[in-house]
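Note that this complex is displayed minus one protein chain, with the remaining chains in position.
Per-chain residue numbering starts at 1, and chain names A, B and C are given in the order in which the chains are listed.
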Amino acid sequence: MEFGFDAKTEDYRKRLQSFMDEHVYPAEPSLSSHTGWEPPPVLAELQARAKSEGLWNLFLPGEHGAGLTNLQYAPLAEITGRSPSLAPAALNCAAPDTGNMEVLAEFGSPEQQREWLEPLLRGEIRSAFAMTEPGVASSDATNIGTRIARDGDEYVINGHKFYISGAMNPNCKIFIVMGKTDPSAERHVQQSMILVPRDTPGLTVKRGMRVFGYTDGDHGGHAEVLFEDVRVPASNLIGTEGSGFAISQARLGPGRIHHCMRLIGMGERALELMCTRALSRTPFGRPLAEQGVVQDWIAESRVRLEQARLLVLKAAWLMDTVGNKGAHTEIQAIKITVPSTVEWIIDKAIQTYGAAGVSQDTPLAALWTAARTLRLADGPDEVHKRSLARRELNRWRDR
Amino acid sequence: MEFGFDAKTEDYRKRLQSFMDEHVYPAEPSLSSHTGWEPPPVLAELQARAKSEGLWNLFLPGEHGAGLTNLQYAPLAEITGRSPSLAPAALNCAAPDTGNMEVLAEFGSPEQQREWLEPLLRGEIRSAFAMTEPGVASSDATNIGTRIARDGDEYVINGHKFYISGAMNPNCKIFIVMGKTDPSAERHVQQSMILVPRDTPGLTVKRGMRVFGYTDGDHGGHAEVLFEDVRVPASNLIGTEGSGFAISQARLGPGRIHHCMRLIGMGERALELMCTRALSRTPFGRPLAEQGVVQDWIAESRVRLEQARLLVLKAAWLMDTVGNKGAHTEIQAIKITVPSTVEWIIDKAIQTYGAAGVSQDTPLAALWTAARTLRLADGPDEVHKRSLARRELNRWRDR
Amino acid sequence: MEFGFDAKTEDYRKRLQSFMDEHVYPAEPSLSSHTGWEPPPVLAELQARAKSEGLWNLFLPGEHGAGLTNLQYAPLAEITGRSPSLAPAALNCAAPDTGNMEVLAEFGSPEQQREWLEPLLRGEIRSAFAMTEPGVASSDATNIGTRIARDGDEYVINGHKFYISGAMNPNCKIFIVMGKTDPSAERHVQQSMILVPRDTPGLTVKRGMRVFGYTDGDHGGHAEVLFEDVRVPASNLIGTEGSGFAISQARLGPGRIHHCMRLIGMGERALELMCTRALSRTPFGRPLAEQGVVQDWIAESRVRLEQARLLVLKAAWLMDTVGNKGAHTEIQAIKITVPSTVEWIIDKAIQTYGAAGVSQDTPLAALWTAARTLRLADGPDEVHKRSLARRELNRWRDR
Partner (left out) sequence: MEFGFDAKTEDYRKRLQSFMDEHVYPAEPSLSSHTGWEPPPVLAELQARAKSEGLWNLFLPGEHGAGLTNLQYAPLAEITGRSPSLAPAALNCAAPDTGNMEVLAEFGSPEQQREWLEPLLRGEIRSAFAMTEPGVASSDATNIGTRIARDGDEYVINGHKFYISGAMNPNCKIFIVMGKTDPSAERHVQQSMILVPRDTPGLTVKRGMRVFGYTDGDHGGHAEVLFEDVRVPASNLIGTEGSGFAISQARLGPGRIHHCMRLIGMGERALELMCTRALSRTPFGRPLAEQGVVQDWIAESRVRLEQARLLVLKAAWLMDTVGNKGAHTEIQAIKITVPSTVEWIIDKAIQTYGAAGVSQDTPLAALWTAARTLRLADGPDEVHKRSLARRELNRWRDR
């Protein structure tokens, strides 16, 4: 057992921290008046610089990306989480593109990789992942109502999607759509994934869903999308018919590590902001930093962050050593605990700032919204708790 | 001791509930695409109807208003809180105008009442209350930096205000400004309040502060406002020089009852939405309504709402029977407990809705934002807890 | 609506507070070395004095007792809760005897009343209530396994009871036993209650159950009891065959009010102890009373106690005005919230005392144990939450 980072990770961390200090944090103030769905103007410049500094596609293992393990990438994702509106996209490591690139790299045909993975890896286009549907609990994949029907050399797609991240970004050129190719098949082989270019006739991006009043432009927003007799070539199917559920499961593991490590970074940022505020603010003649309740928040934040980080790192290590399946409990555990832990910390940071904390004058309200939303994205925490509890109970059954 | 409402209250409650059912709830869907600072188009019509039905200015005791006691008005404020974007304004019972009308009714000169109170009571104009300042803890009134300096027959106002509720509403015509007329006086008689018409030269509404991405147009937004050599007639001073702190304290009591009872209404609305969702949603083959964790949220919500409501009603009863001062502990207690209680309930309602809960498709995200903000408005909870604790400790000192 | 106590209540409160100050609190130190099951020696004297001062059987409505309503008795129960090891028993208002006397007063035959109710009312004997059984969830009455079988002029009782409060008190002379007279009857008419004198052959008090290491002698302990072919005359049946469940339900309502109001009193006592400790203790050069975290505990305690008390009083008022059934939600609500609220407060008081707080040198550890145990007595909180949630959900069904 050994708790230090390896040399490669330390090198990347140092370079990434410099990049943050020199380029990312100074660009943040330009965001406070940016409320739309398009990328902020400063992003292109940051991307060029990140690419030139070798801080590009760090999330992607294997030949297509930087080749880091989950355990090596995790602490870097944490650092990008400190400035989630800029840093992940600057490094081409932003959701939902990361998951989509992973899918294409692992399951895409050479042709699909050439046409869509390569421009995504170069950061020229963005993408969306269309799974969630209105009116049903999408954490249960059998509820998916979208149909992907074979018709000669084409597939015809009909469905209604909702909260589709990335779709409001004007650079979003490609959708990975989850639907059923065979609704009568066995529960987990009914679904397939298929590539649908944004300009395909019949695909309508109806409106952007708000998130606590925000557009969430950092993620390309979240759209309601209609698919009405949308036709794409049969070669757009990813993998084989019926593999959609399996691919979506494979996509989840690394995504959870990324999300959770970025959350840890958000928590660290909030804690830093809470401390600097507490040191500079003196209501009623006594610095906030000397008030017991604020000290309690700071201590709790530090203790909870340390614990949460270790659990995410262990989950990453398990994914690297025993695979997604062997890391099941830990991946579920971080999804359960990290968003609510970090939400708590950001809430306390907001409280130390008073009205400024809920406004656009600090990043805190937006950070809070991100953490809160992750308590219900990919299935609400409660679904994951139930599943984890069942596995725990099974250890003791029949003893 | 007796826990039933009196006949007058029951009559008003019945009529107000009908008004909500027939006019307010049906108008709510028109709000989901309303994201600016101006009042929603439907409001004028609702106001006309409320006035004609005798549901107007219910908040105001005495001859100028409906003449209800705090205990009689409180359950009505609760009902308006169920639809906080429409109902309070529809009844001319919306903050910050209510507090401003109270100030003018109690402390305004006949001339001030004629010029500003009457159009406010008729709902023709809106108003703002300018107290908070950037960079200092405004919960400590001695921190106020705005100067109100006598110069002949005029006062000259210089200052920088922040988070000024109501000021972004284009109908806002008048500001009540808190500033120091005598910074060298004893701690609590340095401050005065003065009326400043919006179009006075030197008054600049600089920008609207966001609240978790929202404009909070329901309250006329929250503005950053500059006062640069703003000149108004000396007769615009409310009361006497040095009375500003005392007036602001008098303004607080009823305001807390109103806010807290509306919060109870928001909590009831969220609980209703949680229940209807739980009854209609069946993920994994079992209604949410039969899942233990959701049942736990529902039960806790009911229990906490009942307790919170009783405490607010008792505070209102004390204000009516022994006055603001005698109700000090209870008024502080409701400020401490109601926002966080209702925030918790709304959070759980959001969780039952998943992504829809954080979007514009339910009122929940906006309700949550209102509750969260009230944990820090009028001084963060922590300041009130400290003050309440000191009074509790004093009971046992020297025994 | 009116939040003041009536004159009769105020008179009793004043007299009871004097009794506490003059007789009960001074007797407390004698308890710290009293660890057995028998009543403390000082009790007899306190009882004599309470009787002579007209502070006797206050819990019992109607001619047999003081004739107070639930709303009048509740604030008196609160005061006795401040010293739960002495005051309730001193006033002959201690569980489980109170519930047993209520049952006998309401459902007992004249003969049963003469033989058992009268000596109980005089405080000459104590009693036990035998319902809970090992190995099953006793919150579900259909689980009861004890048999009460008619055999000529007698009933023969066989069963195994567990956690039978009162049974370890050497003065306990009579058991009210719940069992099934007809296991094949409809769900809620299978059960009956029957009187079993302690010295009846076949009744064995096997051992005393501990409660966090305590004997809980205040309640006469909690015993494991065996009934092996225990024979009593048929006239010992209370009410009619099959009425056991209904009687147990009638017994619950007032019991919950009593328990919860005593808990409020325990919470007040703990808050007083927390304050006096905070004022007298100065670690690291600064009184605990000036430390933010301790102030936060004190403020939260005060706010939570006020809310909890109001809810219990409202439940009492509902019982008096619309009966047990109309007060169902509120009775359940107080059972859900009061024990955990008071447990939290006592925990914080303990923390201010350090090691002394968990020892016999303050009443806090014993108070905590009482509050914790009430989170699971009469069915765990979770059962009551589920039931309350279902009623709440039913309000919205079919809308």
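Just so we're on the same page, contacts are C-beta pairs under 8 Å (C-beta built on N, C-alpha and C of every residue); 3 or more make two chains touch, one makes a residue touch a chain.
Computed from a prediction, not measured in an experiment: that's the story for all the values here.
Note on the undisplayed chain: of the listed residues A:137, A:157, A:230 or A:311, the one touching it is A:311.
Residue B:296 is the one among B:268, B:296 or B:343 that touches the chain not shown.
Screening C:134, C:170, C:233 or C:323 against the full complex identifies C:134 as the residue touching the chain left out.
By the touch definition given at the top, chain B reaches the unshown chain through residues 291-296. Although one chain is not shown, part of chain A still touches it, namely residues 1-6, 71, 271-272, 275-276, 278-279, 289, 292, 294-296, 298-300, 302-304, 306-308, 310-311, 313-314, 317-318, 329-330, 333, 336-337, 382, 384-386, 388-390, 392-393, 395-397, 399.
Within the entire complex, the positions of chain C that touch the omitted partner chain are 35, 132, 134, 136-140, 143, 162-163, 209-215, 222, 281-284, 291, 293-294, 350-351, 354-361, 365-366, 368-369, 372-373, 375-377, 380-383, 385.
Simple rule for what comes next: only the chains that are shown with their structure count from here on.
Chain A and chain C have CA centres that are 53 Å apart. Of all residues in chain A, those touching 2 or more other chains are 291, 293-294, listed in ascending order.
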